[in-house]
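We show some of the complex, not the whole, and keep each chain where it was.
Should a chain be cited, it is by its letter among A, B and C, assigned in written order, with residues numbered from 1 in that chain.
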Amino acid sequence: QDIYIPLVSKGFQHQFWQAVKAGAEQAANEHNVRITFEGPDSETMVDKQIDMLSAALAKNPKALGFAALDSQAAIPLLRKAQSAKIPVVAFDSGVDSDIPVTTATTNNIAAAALAADKMAELIGGEGDIALVVHDQTSRTGIDRRDGFVNRIKEKHPKINIVSVQYGSGDHLKSTEITKSILQANPKLKGIFGANEGSAIGVVNGAKEMNRKLVIIGYDSGKQQKQAIQDGLMAGAITQNPVGIGYKTVEAAVKTLKGEKVDKVIDTGFFYYDKSNMTDPKIAAVLYD
Amino acid sequence: MTPLVTITGLDKSFPGVQALKKASFELLPGEVHALMGENGAGKSTLMKILAGIYQKDAGTIRVDGASVDIPSPRAAQDLGISIIHQELNLMNDLTAAQNIFIGREPKRTLGLMLDEDALNRDAAAIFARMNLKLDPRREVGELTVAMQQMVEIAKALSFRSKVLIMDEPTAALNNAETMELFRIIRQLKAEGVGIVYISHKMDELKEISDRVTVMRDGAYVGTLPTASTTMDTIISMMVGRSLTETKEAIPDSIGNDVVLEVRNLRRGHAIQDVSFSLRKGEILGFAGLMGAGRTEVARAIFGADPLDGGEIMVRGSTVAIRSPRDAVRLGIGYLSEDRKRFGLATGMDVATNIVMPCLRRFLSLGMFLKSREIRDTARSYIARLKIKTPSDSQEVRLLSGGNQQKIVIAKWLTRDCEILFFDEPTRGIDVGAKNEIYKLLNTLAAQGRAIVMISSELPEILRMSHRIAVMCEGRLTGILPGEGTTQEDIMRLATQRHSTTATGSTTSAAARELTQ
Amino acid sequence: MTTIAQQTALAAGKATVFSPGAWQKILAFASLVVLMTVFSIASENFLQPDNIIGILQATAVNGVLAVAATFVIITGGIDLSVGTLMTFCAVIAGVFLTYWGLPMPVGIMAAIAAGALAGSVSGVLIAKMKIPPFIATLGMMMLLKGLALVISGTRPIYFNDTPNFPVISQESLIGEILPFLPIPNGVLILFVVAVASSIVLTRTALGRYTFALGSNEEAVRLSGVNTDFWKIIVYTVSGAICGIAGLIIASRLNSAQPALGQGYELDAIAAVVIGGTSLSGGRGTILGTIIGALIISVLTNGLRILSVAQEWQTVVTGIIIILAVYADILRRKS
């Protein structure tokens, strides 16, 4: 019998979401269920995501995976799922509601705070730093920015954040942004790039300007791993996107079988750099 | 002698109209063959089929005795047929020379680069042959309609075809250019070129054509040698009855109120200190050579173009006219000489165009259109001006040129203005309709409207005007009475150049040539 | 002569809102019918009432924006700001209702008024300052996008203090009267906006001038019409309609999302052009626009229902949009 579980995600084209998708597909194979994975082009398109959710529900799924761009907006449809007895598994950031049976997530705020601590450590606890973030209004963008900024403010008062700019996760745009930040701040010591595209952009920008500085990235991907290997990037935070995808599908299957699942599945996050990249535990959560 | 072109049994229909019904036509080498007919008779359609623009539904076309197919303009060019279109067909952003040689540019450097110098040289040579003073590097969009028409003619000449079709080439031209054109036509004729000449200016027929073919309602009526045929015969073949032309007695309007007075109107070089007044019930003719500034004066008074200075008084009080809207509110209407560009929304239907200046009158609750009344009004004008259209909802662009012109007139008749500027009102209109328009103008004047009629046809000016204002190079050089004035009188004023200060001989020579 | 009768029928069809001529026209948009048939055969889930309502609801926002864009495009202009203007209006509603706690009707009026105001600014830039519509509305798009972020403090504004706000687009007035037809109010609003706009375009002076401006602006001006004034009005009306779209989307999401909106203009303009309105102005119908918007929604939804991989969805959408327009061109030729 065909068990169908659609996953409606926050994005699709970015490598992070492709890794989530890969994890979900892996679990789907193991548990012999069918999944689809969809997400809007940009994390601002809240209503497009709602339409995707609506189409997913029209396909009579057995269960549903959902990473909400804005959890409030989805509540009417989630209620509909609930009344149709379709269990919902939230992933990435949570849905502010008790409808989802569980949430497979990492804490973006805590992860970004860890990046802030690492940054402080590497620049010696004082000086100017900046942030290149992918999005000004999306949940992940806000959490990573606030997690980082608040930690600096609380714990590292001698560090001064001179600029926070947003580049849509577009590699080229983030490169240009980084270059102007560097141009405007000759004494800048470090930059935090809040997702893969932003982090790569920061690396490119620093390279093109021929500037040595501490770069901390987020997520993985071939280029970011390479940059760490080459010493251009100090290190990066990784969540476990493959794990998020895997656990989401697994939780859905378990719920369908009537098994109990925990209310929150923490897939964890790690800081990785040159020293621990090859550690099997870390290597397992990195993707190309 | 084998005819250059023989057309027999040609049929062509458009949605809603059968434009040609078994039409036939014959053109001999070295002849100028006039093609006559009322507006919408199918002249342009017949010629467009010959030029490869439209495809025939049935019938045969023979060129040099051989039956041919003409699927495209290129094919027509290859057969040695070229055409001067009735409607201007130019690329406004390109220069005159570039327009003339589009598709046949001279090249250099491995055939890749255009030889712009050769291009301009060749164009200049053609202009020289036409006695035309025009820089080949001027952008066509900046030229006046008349100049654009000359560029079209130059383009057709540049093909050196053996069949040259001229669809109302002189509609926008003045006597001087017309004479120049005729000189060229005679030259081509001597070279053995066959020329099809379409015009609504009857007097041109006698002068230039050898034979006349008349069409009516898309069908062939007959072919006659021009020399031995009277105008009345041709006209009655065209319209199916005979017309009488009479100059009406000039009414005495001296005592009437002045409705429009213009003092010291100025704008750059185009308008220099123009002053005149216009009375109720009067038709004031505006004569002058091409580019004399008549259109400029009319547009300036109408608020279409800004002024540098001057005073305009309507019904005795000074007014500020900043836009056409102000003018229309003061009861001034203006029929543009370029209907396609300034007169009509050609993509919209006949009724919409007719009521455009007074849409306000056809609104209920100040918002909703009274469609029935709009349609009724449109239909009444279609009937009154004998506009040939399948219905009032036909798009204007699908009508024949003359009928489009009638719609512009209808447009301002509906508005019922007290002061009307008619800029070349009969351009492209057939004799029958012209008479109708003359009658209309006279009726309007008799009703107390004040009319300014700008025209480049001296006979028309002389026939219609109560007084005649003559312009030259932006200045008003004189105002003549309607009674007793001759063409020579007008030409003297029209060539009173400021710059050359009239060295008697040249002026009178020009005048002689222009009036013929 | 029969052809003349046809012409007249066609013209009549043009002038009325939902006459037989108009119905003929709907059928003529074979692409939509074909698409729906194919999807119904391919998946039993497609023609489910829930899904059809989902499609309609997905059309509501884009449909209203497309109607707004239709006005402007018929004048021969273009409006790139419809999407961000919609967002701006949603944010204004949020400020009035949530930040200032004013009653709902005030918030609704404010959103529509903000749309009209922004539209009139575009209109003035284009008509009076002669800035090309593309640039004027591109500038407005950026300006409004920035302002929406500034005003909202780069945060979504939730309408939790206005419990009735979701009613605007989510609940179903029709469903309360006819329980078997639970069409959401957002769709009802689209219908009302479309019918009203169609009447304005075909039966009022504003509509007549809208077409005339697109057909030959200079000729209209020389007819003594205050073309600048009417152009500004057209952009104002278009802006007000974007305000309505802002209310629909805000109500649907129960929040004003300040970053949303860019990119929506392309969908809206695409709907207009697929619906047969020419970008060079002078011709177009609201009915066509609505069908264009429906084609886009049906296509998007159908491909999702068939579980086509997302990258292939984009490919197929591109191809089908081209084919749909081509089919329409062929139909009109014959």
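The working rule: a contact is a pair of C-beta atoms (placed from the backbone, for glycine too) under 8 Å apart; a residue touches a chain by one contact, two chains touch by 3 or more.
All of these numbers come straight from a predicted model, not from anything done at the bench.
Asks: Counting over the whole complex in this file, how many of each chain type are there?
Replies: Overall, the assembly in this file has the formula A x1, B x1, C x2.
As a working rule, only the chains that are shown with their structure count from here on.
Asks: Hey, what chains does chain B share as contacts with chain C?
Replies: Neighbours common to chain B and chain C are absent.
Asks: CA centre of chain A versus CA centre of chain B: separation in Å?
Replies: 72
Asks: Let me have the rounded angstrom distance from the C-alpha centre of chain A over to the C-alpha centre of chain C, please.
Replies: That pair's centroid distance is 34 Å.
Asks: Considering only the defined contacts, which chain A positions touch chain C in the complex?
Replies: Its residues touching chain C are 6, 12, 36-39, 41-42, 44-47, 50-52, 54-60, 70, 72-73, 75-76, 135-138.
Asks: In their complex, what parts of chain C are in touch with chain B?
Replies: For chain C paired with chain B, touching residues are 3-4, 7-8, 10-11, 14-15, 203-209, 211-212, 214-216, 218-226, 282-283.
Asks: Using the touch rule from the top, collect the residues of chain B that touch chain C in their complex.
Replies: Answer in residue numbers: 15-16, 302, 304, 323-325, 327-329, 333-334, 336, 341-349, 352, 356-357, 359-360, 363, 367-369, 371, 390-391, 393-394, 411, 415.
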